[in-house]
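A protein chain is absent from this complex, but the other protein chains hold their places.
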Amino acid sequence: MKRIISLILVAVMAVALLASCGETTTTTGAKYALVTKAAGNAYNEKEAEGFKAAMEAAGLTSSDYIIRHPEQATVEAQIAVINSLISQGVKSIAIAANDPNALSSVLADAKAKGIKILTLDSDVAPADRLTFCNQAGVQQVAQALIDAVLDLTGGEGDYAILSATSQATNQNAWIDAMKAIAAADSAKYGKLNLVEVAYGDDEPQKSTDQTQALLQKYPDLKVICAPTTVGVAAAAKVLQDKKSTVKLTGLGLPSEMAEYIGNDADHSCPYMFLWNPIDLGKLAAYASIALVDGKITGAVGDKFEAGNMENSPYTLTAVEGTNASEIILGAPFKFDPSNIGEWKSVY
Amino acid sequence: MAGKSGRTISAVPQKSILKRLLSWEGALVLIFIAVLVMGRIMSPYFTLENVLREMPKYLAEILIVFPMGFVLIMGEIDISVGSIVCLSATVACFAGNAGLPFPLVMLICLLTGLACGLLNGFILTRWPELPPMIVTLGTQIIFRGIAEVTLGSGGSLSYVNSKDLGILSKTLGPFPVAFFAVLIAAAIFIVVLSTSTFGRKLYAIGSNRTAAKYAGIKVSKIRLIVYGLAGLMAGMCALFILTTTFGANTTTGQNYEMDVIAMCVFGGIATTGGKGNLFGALIAGFSIVCLRIALGLINTNPQLILIIIGLLLIISVLISGISQMRGKKLKKKKA
Partner (left out) sequence: MKAFLRKITGNHEVTLGIILVVLFIVVDILSGFKFHGLENIGDIFKNNALTLIMSLGMLCVLITGGIDISITGTLAFAGMTIGLLQKYNIIHNTLLLFVIAVAIGGACGLINGLIIAKGKVSPIICTLGAMYIYRGLAYVISNNQWASGEDVTSFSKFGNSAGPYIILALAFVIYFVVMKWTPFGRKVYAIGSNREAARISGINVDRVEIAVYTLMGVLAGLAGALSVSIYGSAQPNMQTGKEMDVIAACVIGGVAMSGGRGTVVGTLLGGIFYAVVYKALPLVGLEAIWQNLIKGVIILGVVIINVLTQRAMNRQALARREI
């Protein structure tokens, strides 16, 4: 038995050693934190890269900021991470929320400790945060997507949407806005017919199944619009492999989609959109610094410098219909055969 | 079968204090202390205050460890508990938002859990040939599926009168209410398992089901009760989860079953049944939680934490397995 216990202690020590030589950052005095949606996701990693780059450009070192990827894309994993950050006494937390409501309790705790909360990519209720770094206005994204559909269908015909999960806040907002735009201007969009919104749950296999089902169900389908990075890549592969005449557009990472972008019959996606996730991370970093330094309070009309970013200085604007503030990164960027080669190595 | 028999029907073996210390539970206590010391050395933020503040979410999970221990001791498994948490939380949100008084909401939440658990139990006792893992896999998908359908698109519902939940998120001194809930549940479950005939019957069923049946134990009834308990405690877990999330969504409770089973196994409960006790599971649960919190405080890559838990699990079972083999060999030599 003694041998067993000594073995266990050795194991524990080995674990401790493993933990300490793992990917850990020293924590004392860290001020700024970024919490992404989940680990193992290239898009989130690009946000983290941008956050890091901006922090370093602002003269801060790796001990001044913490980047945390929760272990799963769930709100509970994020709550655990935020609690841990509160314990570490950070000054600001920038978070890409996995749920618009469920973080309310833990963010209130953080606020009570004087931590500045801001969101990026996916927002929470305005009362729970100071401001929101919006990758692109909902209207702008929706307008770009519906216009792309209009263009690729040639002005009329069937199109389908392949989304992430049926609960994804961003995707739902974009899809709703697309429908609203189409309904508002029936002269222009009246001949477009949205046959179905399918959900691929951001899994390659399920997205593949759903894309194939769309092709089978709607023989007259002209365009699939996939406003999600995993879905768009899966759909692109299906269409390209099947040499389908159906065209694809949506939101995708250039590095994932380079293979499929082209204007000829051999490529399934003539063009698509995205913002720069690296810039979004940078924006969140500069906004964090400005909030902690007291240069902005999160009120509409505040202005702050964002290093060498393109549109610096940024102004906080009002979220449509409310007095809550947001910072819009810019219009969504269009990727087509002429520029994909240049961007695919960037993000 | 051979490895299982011969132990544990006499539920509380008489042990000297020294022997107890040298048992697996003793080792677990040492591990727990080691985790605390390690945490303190690794991070200056690993203080009682911080750990207790981070704990409620995990405490809610530990509540399910006890009934899961029962299930495992019977030699069975329930992988639907995470989905039961999700469904109970969803139903509670709807009930609360419909304006029902909070005590009633709590009752409804618990009853939802109980109903789900009893459904598992009913299916498993009605068709006893069915493997528990597959049945609870089916109900896992179904319970979460019902929650998905009721939550609708958007998939998330907040609890409007979140002030009601205040009672459950209060702290008494530095300790959150959930902490006392865990202690009370632990006391009840441990006493039932180690002193009551019900507990002894569980061990009997886990050691040798056929023999237990011939000895006049109503196996079906006991299985129904145990699965019902698992559902009930999942419902209680849902209540405490509500206090941290102020609402339900489709990922509530995801993967809890694996976490909980890992805690039980690390605590010395064999999944083959008939072996282990809840005290070990309790300490193991707290050890894993504190380890998670400590590694979180030094911002360890979350997947590294999973690897460490995986290693701990295998090493701990491997060591106890090897010691058993050695014990058997010694016995053979003596004979």
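By letter and in written order, the chains are A and B; residue numbering begins at 1 in each of them.
The criterion applied here is as follows: a contact is a pair of C-beta atoms (placed from the backbone, for glycine too) under 8 Å apart; a residue touches a chain by one contact, two chains touch by 3 or more.
Predicted, not measured: the structure shown is a model, and the values here were computed from it.
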| item | value |
| --- | --- |
| From A:Tyr32, A:Phe51, A:Tyr65 or A:Tyr260, residue that would touch the chain that is not displayed | A:Tyr260 |
| Hidden-chain contact residue, picked from the options A:Glu56, A:Asp109, A:Asp147 or A:Asp209 | A:Asp209 |
| Residue among A:Tyr199, A:Tyr271 or A:Tyr286 touching the omitted chain | A:Tyr199 |
| Absent-chain contact - pick from A:Ala30, A:Ala233, A:Met272 or A:Ala287 | A:Ala233 |
| Interface residues of chain A (partner: the chain not displayed) | 38-42, 44-45, 48, 69, 166, 197-199, 204-205, 208-210, 212-213, 216-217, 230, 233-234, 236-237, 241, 255-260, 344 |
| Residues belonging to chain B that touch the chain removed from view | 1-3, 77, 79, 123, 127, 129-131, 133-135, 137-142, 144-146, 148-149, 152-153, 258, 261-262, 265, 270-272, 301, 303-304, 306-307, 309-314, 317-318, 321-322, 324-325 |
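Going forward, only the chains that are shown with their structure count from here on.
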| item | value |
| --- | --- |
| Gap in Å, rounded to a whole number, between the CA centres of chain B and chain A | 35 |
| Chain B partner contacts - residues on chain A that touch it in the complex | 1-2, 4-5, 7-9, 11-12, 15-16, 18-20, 22-25, 27-28, 39-40, 66, 68-77, 79-81, 83-84, 86-89, 98-106, 109, 165-167, 169, 172 |
| Residue ranges of chain B in contact with chain A within the complex | 22-23, 26-27, 30-31, 34-35, 38, 42-45, 47, 50, 53-54, 57, 148, 151, 153-158, 162, 169, 241, 243-247, 249-252, 254-255, 292-293, 295-306, 308, 311-312, 315-316, 319-320, 323 |
